[in-house]
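Here the complex is missing one protein chain, while the rest keep their positions.
When the chains are written out, they are named A and B in that same order, and each has its own residue count from 1.
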Amino acid sequence: MNAQLSSLIEDLDKVRKHSPLVHNITNDVVMNNTANALLAIGASPVMAHAIEEVEDMVSIASALVLNIGTLDSSKVKAMLLAANKAKQLNTPIVFDPVGVGATAYRNTVAEQILQQCKPTIIRGNASEIMALAKVNTKTKGVDSTVSSDSAIDLAKQLAKSYACVVVVSGEIDYITDGKEILEVKNGHTLMQRVTGMGCSATALIGAFVAVNNDVLKAAYNAMVVMGIAGELAAANASGNGSMQVNFLDELYKIDQAIIKMYFKA
Amino acid sequence: MNAQLSSLIEDLDKVRKHSPLVHNITNDVVMNNTANALLAIGASPVMAHAIEEVEDMVSIASALVLNIGTLDSSKVKAMLLAANKAKQLNTPIVFDPVGVGATAYRNTVAEQILQQCKPTIIRGNASEIMALAKVNTKTKGVDSTVSSDSAIDLAKQLAKSYACVVVVSGEIDYITDGKEILEVKNGHTLMQRVTGMGCSATALIGAFVAVNNDVLKAAYNAMVVMGIAGELAAANASGNGSMQVNFLDELYKIDQAIIKMYFKA
Partner (left out) sequence: MNAQLSSLIEDLDKVRKHSPLVHNITNDVVMNNTANALLAIGASPVMAHAIEEVEDMVSIASALVLNIGTLDSSKVKAMLLAANKAKQLNTPIVFDPVGVGATAYRNTVAEQILQQCKPTIIRGNASEIMALAKVNTKTKGVDSTVSSDSAIDLAKQLAKSYACVVVVSGEIDYITDGKEILEVKNGHTLMQRVTGMGCSATALIGAFVAVNNDVLKAAYNAMVVMGIAGELAAANASGNGSMQVNFLDELYKIDQAIIKMYFKA
């Protein structure tokens, strides 16, 4: 077995053995799916966004996930408080800049999170990563058609600027720390037709980085698990309804044998 | 093929081709289903309710959906801001007065939305449409048993008063612009046992009115799609769990051949 797969299987075993608590401050659309995705893989999810408790909650968590899908000023304040505490405790922070580029407010908030929270990992689709990189260079807006190459270059630049790992989700997922670039070839287009699939990916990254200090590998491992579960789910789906259900079942069932059989090098 | 079906199939093709962005300010119970229903039919959903961004978001959207299922003062403010911008841009507004008649607050908010937002289309069940019409005539409350005839008359009156199209969902759906009344005979009673089915109908109307300027026809076409998908979903459901999943799958699969086979004239 190659080193990549060994690392993946080791992480998966650790997630199931230690059931790390992943604290999510996330959007209202996907909370249920995200919690179930974390439960399916063996982690322990908690969703909490009250300003009064986020610092306490993140203090007992092994990873913090920030997602601005349905942001408001109160949630943003909670994110900044939780992230500040996470930084003090060296707890990894995963940031999902949902919809950045769509509105000036999202750009402002995303920049605030980048600057103040210094995420350990950022995950977005090509448009979001591109918009985020542009925010960084003080421009606004998002291109609707994005070339993968451009996204990769900007992802590397973003990773370097913030000393973090950047994940670009797409037909091929790219994971970079600004130097190395890893590619995940597993996955299925039907995943794009289920709301919150990207948010689930971000949460799973939280579970993997909670058990693996090698941040690049943790992000890569989580994305391989996403991709294989997505492929297997799509094989028996007849639409995005069954896709959503099957995906959780496949996350629940995934193991060493399945990973070895379906992993695309 | 008759003119009704031609229009429906044309709309469906346009939704799938152009993937119109539908901006939803909706309730916390149904956000996931609504987003998935829009994705299933081929539209592009966005859920956003921050006061700081709703005007920007609706500016890039092709339709605005307002739903007061779990309203609060902040969401109401966001709805009014978004609707005002939508009006300026001639973007259609679809209003779902969930639970109007149940509390004085919902009646007040519903009236505010009617007066200030002037929705393009209103969709509710018979009780809600009746309550809304009564709000309009300054009375409160809602009758728990509502005759279809009464609902139709009040729907016509409401449509005339606000120069909009009104959809009354039920065993038969009625769609009226105050003059003409169209009837949709497709559908299944199990749809009432799944939370947010009406909210999905409202969102689909948003997708259809985004691609068809004939508002009456757009609303009618969306309701036929709802009805057929609901019937087919119920045929293989063994409860409201599988009904919810099947419904999304049927929306995903629906096409010209299915519509022609199952449409009830």
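Points to keep in mind about this one:
Keep this in mind: a contact is a pair of C-beta atoms (placed from the backbone, for glycine too) under 8 Å apart; a residue touches a chain by one contact, two chains touch by 3 or more.
Values in this document were obtained by computation on a predicted structure and should not be read as measured data.
Checked against the full complex, the candidates A:Leu8, A:Ala35 or A:Ala133 give a single residue touching the omitted chain, namely A:Ala35.
Residues of subunit B in touch with the missing chain: 27-30, 32-33, 69-73, 99, 102-106, 193-196, 237-242, 244-245. Annotation for subunit A: contacts to the undisplayed chain at residues 28, 31-32, 35-36, 39-40, 45-53, 56-57, 60, 74, 244-253.
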